[in-house]
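A single protein chain has been omitted from the complex, and every remaining protein chain is retained in its original position.
When the chains are written out, they are named A, B, C, D and E in that same order, and each has its own residue count from 1.
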Amino acid sequence: MMRLSPPGKLRFSQARSFDVIYGGGESNVAVSLANYGIEADFVTRLPDNDLGDACRNYLRQYGVGTRHIARGGDRLGIYFLEHGAVQRGSKVIYDRAGSSLAAIQPGMIDWGVIFADADWFHWTGITPAISEGAAAACLEAVKAARERGLTISTDLNYRKKLWNWGLSAGEVMDELVPFCDVAIGNEEDAAKVFGIHAPGTDVTSGVLDAEKYRSVCQALSERFPRLKTIAITLRGSLSASHNTWSAVLWHHSAIDEPGEMYFGPTYDITHIVDRVGGGDSFVAGLIYGLLSYGDDLGKALAFAVAASALKHTIFGDFNLATAAEVEKLMGGDVSGRVSR
Amino acid sequence: MMRLSPPGKLRFSQARSFDVIYGGGESNVAVSLANYGIEADFVTRLPDNDLGDACRNYLRQYGVGTRHIARGGDRLGIYFLEHGAVQRGSKVIYDRAGSSLAAIQPGMIDWGVIFADADWFHWTGITPAISEGAAAACLEAVKAARERGLTISTDLNYRKKLWNWGLSAGEVMDELVPFCDVAIGNEEDAAKVFGIHAPGTDVTSGVLDAEKYRSVCQALSERFPRLKTIAITLRGSLSASHNTWSAVLWHHSAIDEPGEMYFGPTYDITHIVDRVGGGDSFVAGLIYGLLSYGDDLGKALAFAVAASALKHTIFGDFNLATAAEVEKLMGGDVSGRVSR
Amino acid sequence: MMRLSPPGKLRFSQARSFDVIYGGGESNVAVSLANYGIEADFVTRLPDNDLGDACRNYLRQYGVGTRHIARGGDRLGIYFLEHGAVQRGSKVIYDRAGSSLAAIQPGMIDWGVIFADADWFHWTGITPAISEGAAAACLEAVKAARERGLTISTDLNYRKKLWNWGLSAGEVMDELVPFCDVAIGNEEDAAKVFGIHAPGTDVTSGVLDAEKYRSVCQALSERFPRLKTIAITLRGSLSASHNTWSAVLWHHSAIDEPGEMYFGPTYDITHIVDRVGGGDSFVAGLIYGLLSYGDDLGKALAFAVAASALKHTIFGDFNLATAAEVEKLMGGDVSGRVSR
Amino acid sequence: MMRLSPPGKLRFSQARSFDVIYGGGESNVAVSLANYGIEADFVTRLPDNDLGDACRNYLRQYGVGTRHIARGGDRLGIYFLEHGAVQRGSKVIYDRAGSSLAAIQPGMIDWGVIFADADWFHWTGITPAISEGAAAACLEAVKAARERGLTISTDLNYRKKLWNWGLSAGEVMDELVPFCDVAIGNEEDAAKVFGIHAPGTDVTSGVLDAEKYRSVCQALSERFPRLKTIAITLRGSLSASHNTWSAVLWHHSAIDEPGEMYFGPTYDITHIVDRVGGGDSFVAGLIYGLLSYGDDLGKALAFAVAASALKHTIFGDFNLATAAEVEKLMGGDVSGRVSR
Amino acid sequence: MMRLSPPGKLRFSQARSFDVIYGGGESNVAVSLANYGIEADFVTRLPDNDLGDACRNYLRQYGVGTRHIARGGDRLGIYFLEHGAVQRGSKVIYDRAGSSLAAIQPGMIDWGVIFADADWFHWTGITPAISEGAAAACLEAVKAARERGLTISTDLNYRKKLWNWGLSAGEVMDELVPFCDVAIGNEEDAAKVFGIHAPGTDVTSGVLDAEKYRSVCQALSERFPRLKTIAITLRGSLSASHNTWSAVLWHHSAIDEPGEMYFGPTYDITHIVDRVGGGDSFVAGLIYGLLSYGDDLGKALAFAVAASALKHTIFGDFNLATAAEVEKLMGGDVSGRVSR
Partner (left out) sequence: MMRLSPPGKLRFSQARSFDVIYGGGESNVAVSLANYGIEADFVTRLPDNDLGDACRNYLRQYGVGTRHIARGGDRLGIYFLEHGAVQRGSKVIYDRAGSSLAAIQPGMIDWGVIFADADWFHWTGITPAISEGAAAACLEAVKAARERGLTISTDLNYRKKLWNWGLSAGEVMDELVPFCDVAIGNEEDAAKVFGIHAPGTDVTSGVLDAEKYRSVCQALSERFPRLKTIAITLRGSLSASHNTWSAVLWHHSAIDEPGEMYFGPTYDITHIVDRVGGGDSFVAGLIYGLLSYGDDLGKALAFAVAASALKHTIFGDFNLATAAEVEKLMGGDVSGRVSR
């Protein structure tokens, strides 16, 4: 997907150029994992034209595998992003209708080949939101992944403006999430997709209470018994320029055992550079943490939170922080001193 | 329509920003006319979002009337332009499917109001190429204009990649052109739309023979008896950086009189800045010339050719040369000396 | 007026390019009103050259009427702006001497035509500061507006560096303000123009006490009995990057009635993008509020304060926030969350 | 003087930034000489503000002496430059009225101090064009230089748009040129300033005949007997992008000896980068050549022509070619091969 | 290797930013081949820091394999490039001393692994020029490639400023070239490396005679009997902005058979965008042609010449033209018409 944004803090009507990058949910996760040294392929569908090539090249530079990307369809999906500041929020205008991915149909991707040597499959709730075909391809994928025993993770990632092809987010996700082992959402996703609310939370107030999300995790776990690990990112939106950022992790090792709650640190992100992709960088950090730190779930969560805090300081959708940089921040050094 | 182009001579995959302007066939003509002091409105359909506003504002700065622009639909049409150089031609990727204009339907525009105080209606062959609805709206417009006695001009403007909604260019244009008084085309349009070929012409050879287009004009006139004035622009494509530019004009005052042929000067455009909109700038120059120079058709043609030669030295789709600047060039000053 | 500013936070001597926009007191108000859907014309005098055209076009894109702009004189007024940061304040260098507007004389503008269908006339204290002719033209305008029964508003807008053509700000404004119904000033204007001080206020301390300005409003009202509505903007200058922003409104419905004081909300603008035009955006917000909310003066004030808070997040002199965006902020959402 | 120009080939109304450099006739000569290793001071008057500092700093970087620059007055002179292309000529808008230099008066500069260790004084016809005071200061300077026995050179440099303070160029230059030893002009200057025409020359035809300028030189020499060396630059304006460039030099060693004519080579400048300052770079090359090559006037001329040909390939007013680069071109290498 | 160049035509001292890309001889060839769909790995040594990563990522985006790049050493080699225009030639300043590649030693690269599945090995004369270690590693590589039966090609690529570590280019290349099957050079390389001159050729005259290079090829073939295919690129340097470009190919199928000479077309590159990498793009085109067109050596040459002509229209070191674009130009379409 192409992202077009006016430079700096300009509004759409002021811009005589747009910064162009390529990104989007799952690709953001793949790039971040590749960046941590984990072999990762990104699977999507791109038009067979110069813009599709440009998008593939952009991904490829960060070492993510692109050989399974299907080519075809009419156009590359676009989203326009206007960066906000202080009381003026950022704006996203989706222009994804009719994209190559929106026109995908089951059977276009050979999941058997892709999953042959794979251990983990991650998808986000943005994909089934795009079109009926994309939802069907998503279902096809999770079933294929389940058959082959891959760990499956999903980011609920509710996008109100996208869900307009017929079914509701809840109806579709109710079919897809049962195949998943790990689920991630932000402070609003469970409510907006499944109607599972944290008690007494107002996400525009700028203050979030981590403890309140325990019940959300338990409700999700009950609804989707396969889910053993659930993480919820907690963004405190003080303004478009200043957020706090944290997350909680809930885990139980078996369906009849009580879940344990882990609380991540909270970072005060006082000068946001680019908050898009924050959630995806959390997911990648969590996958990396779960793969690297064994049973130390608190450490995995801490890595994920630190990773995604750093993402907010990096332009574009991708988190270009290295594992070493994340670990330095995890170790408590928030001083931002010059490394020389 | 939004135009996105890599800066300078960069290829799509090299660009980290795109220059953004707004333009397109009919709007280019309208801006140029407004620039010459002729009151001109541009009628189209734009989405009711910030990008539609940005497009409208962009047009508005050049003094073209925008109050009749319909708002609605899903997206703003886009075209991507890669500027070529020497042996590497420029590339255009259209991304107009599903645009607000493509989704237009007859009845959405109140032509009666628009034409109330109007004298002239200009449209191009790009519009009916976009969709069946756009073709129908175009037909609705030419009929309304004809009823009210406006002069109607059309630029045949064949775009192969756009004509894919069902009918062929020829089938559709055969219905629309009969309403027109003035037609303009480039050296290929008559052949590609109506199969009317100039004898022995190879447009990639870089050499064009103005005289050969006399028969094309006559054939068009016979096919569409209402057409009294026909102009053909003649581009000699020496390379992407260097073109020659000229045009011929054919006119007869009545159907049973023989047509007279006028030959414009030829300009050697050795360092092209931006050739997009060259044809539109010719049309605007011709309309201005026809309105301003009375029966002096040779002068009208000379103005149109000089105007469009200048367009090639101006970035963007719009011709921002003033009438005074065009007249200076018409007067023979090609020296490009500093005005100070 | 042309505004030239080094990009980002560069100092003048570092810049190899200047960002160029066009703006200035009254035009900023007009653009903002046009943006809210209120028909607004901007009246000034511009040189009859390409720079005058560029300025007119720049205004025109935002929908403000420009047909009454007089053309003539020698040069376009310029101001140079260096954006400050933290403890380094922004710098303005005026270069307006000899501008087309400075050379204006009474009689050059036909106020009768302009005011024919108008309801409201707004001017600022910057205009009479520029030259004796501009002051005279200003007086001519307020008299003409008064005769035709327009509501007249003024922004006192004291600019020390401009008042050097002979008379003092106080002497001139004492002649002009008596014609006005509405006056707006910042926390210093009343003191610097009329010597009316709020008790115990130090504007460089970064803390302002809204209540103290009640006496300023009353003193203004006594001096200029026609003034029924007086607003004072309150900027807390914590640094060049961080301000607080609020305002108070004083109103009485008749000369012998006591005035009522309204207190606006205070916004904490922690990451200023561009504070120039902040006062003008307040004025436009107030005019819109007074026209739209009837007797609900508190709401009008709240709209004006929210509008001008948003202005600080937008590059350039113009407030490009829409009424809907202002109302969203008025409604209490300061979270700056992404709209998608 | 500040120069503001839209980037690339943009027109004024398209620009959202202006490239900013500082330059102008005499400073261009001084920088070029300093660049060749000749100690050179630039004398002017700049406002005592940040823009005056920026201008001084800009000059200083190229090693020209700035300690004699007077500071004071109201504003820095500006000129706006729109770069042309092919048939569209470049445009200059002067904005120098009221500048610090225009407000100069005799006595403000201490020529005695400045000329104490100097050998050569160069001035151009632009300076007396600016204002009566500047013309008077110029007269003061040439008299002071004459008294101290400096060689004095002048570039006639006629600028029609500047001569509007009262006297004509001819009247003023007739007083100033008698003090000079060396005069340089372009193919039009002698005609426009003194009415001395070359036979049958049309400068817009793009073709120039060097031989025809012999009579111009002789006529100048008769009018101003002190002039022993006269050079005329010959620009063939094929288009704004493509010029030819040459010059002739006339010299006689004593008043009663016949002058000898030298003809410089002609360079074909097919892709002009920036032609402003071309004449100044010729002057600097000529002064350097006269100082360095002794009696070999043909070589001095050849250096000057080559130097100024290179100037056309360099952005800005200054010629940043080194003496070694000029000599390489003089040696006949026009191939522009990569030096590596 | 990092390439830093002032934007546009700016000189080094004018630049406040440098455009940064990564490239250099062998990588340019590898990218071009990958772009044509040929699997290609680039082998070099990069420092293990963020700049080494940036260089690797830059290569990776174009699909070239980077997994065999050794990491280590102190710094990334840099070259500074100033783009020339017309009579001002481009300038290259090498800053490669002490680079990771210059510090390479035999044994650092495992050629056995790299060549395991490879068919072709290409190297250039730039590598052994850098340092004694690089020359030794190069010798190690050609021997390993020879042992495994790969086709070996070399570009003589003489760079005078680099050969300063002790031995001369001739001494070193005399050891390396005997292992090669294919050699490519420009019109000067054979002379400067081996003292083999074409009769009567002056490369700065701008005119080249293809026929004269027959004797150069034969002399090379006699000196290095293994060479069966020799190509010489022919650049006509009319100016820094305008070159002609062609090449000849000499081939014999066995040592005792006479060689056959093929003459490529000549392209007139009137508006050079970036000529760096022209030779490398020819090499890649030739390798592709030899691999794709079987015995049709004339077609292989034509592809190579067309490919490298297109390179001159593309910014950076890499040729980003596709095989289809090259073939379109081979087919004779030099018109540079818009593809839409």
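One rule holds for everything that comes next: a residue touches a chain if its C-beta (ideal position, glycine included) is under 8 Å from a C-beta of that chain, and two chains touch if they have at least 3 such contacts.
These numbers come from a predicted model, not from an experiment.
For the chain left out of this panel, the touching residue among C:F18, C:Y94 or C:W245 is C:Y94.
Only one of D:Y36, D:Y58, D:Y79 or D:W163 touches the chain withheld from this view, namely D:Y58. Residue-level contact of subunit C with the missing chain is found at 8-11, 13-14, 84-92, 94, 159-161, 203-206, 237-242, 271, 275-276. Within the entire complex, the positions of subunit A that touch the omitted partner chain are 61, 267, 269-273, 306, 309-310, 312-316, 320-321, 325, 329, 332-340. As for the chain not pictured, it touches subunit D at residues 57-58, 60-63.
Throughout what follows, only the chains that are shown with their structure count from here on.
Multi-chain contact residues of subunit B, defined as those touching 2 or more other chains: 11, 13, 57-58, 61, 91, 271.
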